[in-house]
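A selection of the complex's chains, in situ.
So that you can tell them apart, the chains are marked A, B, C and D in the order they are listed, and the count of residues begins at 1 in each.
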Amino acid sequence: MALPLDVLEKSVNQKLSLLLKDGRFIDGKLTGYDEYMNMVLDDVEETYEETKRRLGTIILRGNNVVSISLM
Amino acid sequence: MALPLDVLEKSVNQKLSLLLKDGRFIDGKLTGYDEYMNMVLDDVEETYEETKRRLGTIILRGNNVVSISLM
Amino acid sequence: MALPLDVLEKSVNQKLSLLLKDGRFIDGKLTGYDEYMNMVLDDVEETYEETKRRLGTIILRGNNVVSISLM
Amino acid sequence: MALPLDVLEKSVNQKLSLLLKDGRFIDGKLTGYDEYMNMVLDDVEETYEETKRRLGTIILRGNNVVSISLM
């Protein structure tokens, strides 16, 4: 069985696409995470209602995340 | 009696249809979960207000889930 | 005194009608539950804004539940 | 001093009127409760935006309750 945190572990240094509770999409490379699914992402691009922003490196709070797509 | 996590355990490798708090539907094959009902799903199709997206493999945060339908 | 979880225990294999926080109604037979009031329900019919859906067996997250009516 | 749970204890078998977070009013006789203020109520009448429903016996989740009026 694939535990969610094990799948996240295997995704380190991979590109992910995240959907946040407020409807934002975050695309970036996972460089770290913790047990609360707080994440560190590099080369981030945020998409919100048709508008894109380049964000570089971000720390993302896990409790805002709806889903994490592996790419 | 059918404990919720035991029913989830028996659903591994089965197709599920999930309703999320924001009204999204997620259809996919369950490949893993944890005690918080975080889930790993494969072959995911998301439906949101008539629009469908293919998402491949996702990690879904349990606290966004309203209901999980066994299929 | 009737403890809430004891009343739920006595309702196993009975039909229940649940009101969820988003206004959905869930009617079905309780087949299991846990200490967080997560529930497993069979023969489920969901009613949401005049629309009914047959859902079969579902796992319902307790934190979305407002009230549980015994029938 | 009147501890909230002690006041609830003394209200067992009394009629209560509850206001929920979504604006519903629940009138019924308290038959039980737990430490989270989950409650069991009998002879319940729900009032929501001018509409009344008879609900019989319900289990009410404490985290949806705003206030409990003793009658």
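Keep this in mind: a residue touches a chain if its C-beta (ideal position, glycine included) is under 8 Å from a C-beta of that chain, and two chains touch if they have at least 3 such contacts.
A quick note: this is a predicted structure, and the numbers were derived from the prediction, not measured.
Visitor: How many subunits, all of the same sequence, make up the entire complex in this structure file, 4 of them being shown?
Guide: This structure file describes a complex of 7 copies of one sequence.
Everything below uses one rule, namely that only the chains that are shown with their structure count from here on.
Visitor: Quick one: chain B and chain D, Cα centre-to-centre, how many Å?
Guide: Computed from C-alpha means, the inter-chain centre distance equals 33 Å.
Visitor: Could you give the separation in Å between the centres of chain A and chain B, each centre being the mean of its C-alpha atoms?
Guide: 18
Visitor: Compute the distance, rounded to whole Å, between the mean C-alpha positions of chain A and chain D.
Guide: 41
Visitor: Which chain A residues reach two or more other chains?
Guide: none
Visitor: Given the complex with chain D, which residues does chain C contribute to the contact?
Guide: 1-8, 21, 23, 37, 62-63, 65-71
Visitor: Per the contact definition, I'd like the list of chain D residues that touch chain C in the complex.
Guide: By the definition above, chain D touches chain C via 12, 20, 22, 24, 26, 31-34, 38-40, 44, 46, 55-61, 63-64.
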